[in-house]
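Shown here: the complex without one of its protein chains, the others still in place.
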Amino acid sequence: MPPLTASITDAPTPDTVAELLGRVRASAPLVHNITNTVVTGFTANALLALGAAPAMVDIVGEAGLFARVAGGLLVNLGTPTPEQRGAIAEAVAGAREAGTPWVLDPVAIGALPIRTQLAAELVSQHPTAVRGNPSEVLALAGAGSGGRGVESADSAASARDAAVALARRYGTVVAVSGEEDLVTDGSSVVWVSGGDALLTKVTGGGCALGAIVAAFLAVRVELSVLDALVAAHVSYGVAAERAAPRAARPGTFARQQLDPRHI
Amino acid sequence: MPPLTASITDAPTPDTVAELLGRVRASAPLVHNITNTVVTGFTANALLALGAAPAMVDIVGEAGLFARVAGGLLVNLGTPTPEQRGAIAEAVAGAREAGTPWVLDPVAIGALPIRTQLAAELVSQHPTAVRGNPSEVLALAGAGSGGRGVESADSAASARDAAVALARRYGTVVAVSGEEDLVTDGSSVVWVSGGDALLTKVTGGGCALGAIVAAFLAVRVELSVLDALVAAHVSYGVAAERAAPRAARPGTFARQQLDPRHI
Partner (left out) sequence: MPPLTASITDAPTPDTVAELLGRVRASAPLVHNITNTVVTGFTANALLALGAAPAMVDIVGEAGLFARVAGGLLVNLGTPTPEQRGAIAEAVAGAREAGTPWVLDPVAIGALPIRTQLAAELVSQHPTAVRGNPSEVLALAGAGSGGRGVESADSAASARDAAVALARRYGTVVAVSGEEDLVTDGSSVVWVSGGDALLTKVTGGGCALGAIVAAFLAVRVELSVLDALVAAHVSYGVAAERAAPRAARPGTFARQQLDPRHI
């Protein structure tokens, strides 16, 4: 593997992060979500708090059309029923034809066969971005044995080489969530610190981040996919940091993080 | 189109609104919800806060039976899977046979073909009430090109003629949500002001209102459908107004609005 450039050089500046966040707020991009039944409401509220416009269109016969007009698409494999699997196939085809950026979140792959196979097929269709925890990214790269459902037993650093390899192989940008988050386009690796441990105590934290990545991709225009992913992760982490002191416990934290002043 | 009567004359009095709200609290009507996966929890909690009894019965083989014994039925087309579409057909047939009032919420119709066709079939079966945003009501009347998913680009006033026409054509009562809400039975048009802009920053605000309309219809007895719809909208708007000062941001607003003292 050739040497990677230093992350400090390739990370977007704070001005770029602010520019992208400003674009999301100004243009309210339409984010098409195909996601799991546990986090639908939280994801929609997180997008609304960010300033984006959420829509959940996950049936065959509609998902393909909608992906063509949406600003960004999230494909989250948390509860992939047969109907959703059909809708995902349509939506990804529609997104690719129309040039809609799309994000793959390979929830809990590794041990669970249907979603593992599905994620392998999807990543070969070159998603604009992949977002997952270390276990999921390791499994997607064929390097891991899978985690325990949505939890990850590994650190983001442990999935660094797998993320870089995935990014190179499929021409995508990969984000790995952990105590520090990692974002790589296969050439550069950017580390994003921040966030709050309470994020791991509320369901849907990672899933909502996938939707927020789709919102940032919808407005990146001339900026790089790497910039958009880093900006999404920084914005989300800052929201968590601002929410945390107002909410020492997960019940209040989930609520506080949905306040736009924290984003 | 014949002239409409003045809204001030035909609106229910505050006493009528209070009477209907009192009946909901006293009798806890059973509200049968077939609704989308994004808002199921919020809708159930909104009904509980109101004093009604929510149930989500959306499978084939059960929905038809349940609609016969429920006090009111909500048919919300937000995520209409094939299973839900079968359940809706059963439930509407059951509601019509048993005289159960039912509400159609044609979520995001216009651009999305399956739900647009389904809504057209359903409105022709004479729902007791239709509730939607301006884009949806325009699309249902065949007059609009559809909005961006659940959002509406139009004002309630822009859908006034479409709402009146729908109400007349199908013998239903139509409510259109906006900065001011509009309710019409085809003869009278009543405007309901109130609510709070935060309602647009929390997912499920409109969807929960559809369920609350069903709860008010369940207890109207000798009062008109128009009265019941106006009372539901006034009660919901007052709850939002009372919640808003206690919750300057959407995360807290959603929570506050579920407090019965605000309804």
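The chains carry the letters A and B, assigned in the order they are written, with residues numbered from 1 in each.
Convention: contacts are C-beta pairs under 8 Å (C-beta built on N, C-alpha and C of every residue); 3 or more make two chains touch, one makes a residue touch a chain.
All values derive from a computational prediction rather than experimental measurement.
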Residue, one of A:155, A:187 or A:203, that touches the chain absent here: A:203
Per the touch definition above, residue among B:54, B:72 or B:110 touching the missing chain: B:54
Identified contact with the non-displayed chain, of B:16, B:37 or B:100: B:37
Interface with the undisplayed chain - residues on chain A: 36-42, 78-82, 108, 111-115, 148-151, 201-204, 249-252, 254-255
Footprint left on chain B by the chain that the document does not show: 30, 37, 40-41, 44-45, 48-49, 53-59, 61-62, 65-66, 69, 83, 254-261
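Assume only the chains that are shown with their structure count from here on.
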Where chain A and chain B are represented by their mean Cα positions, the distance between them in whole Å: 34
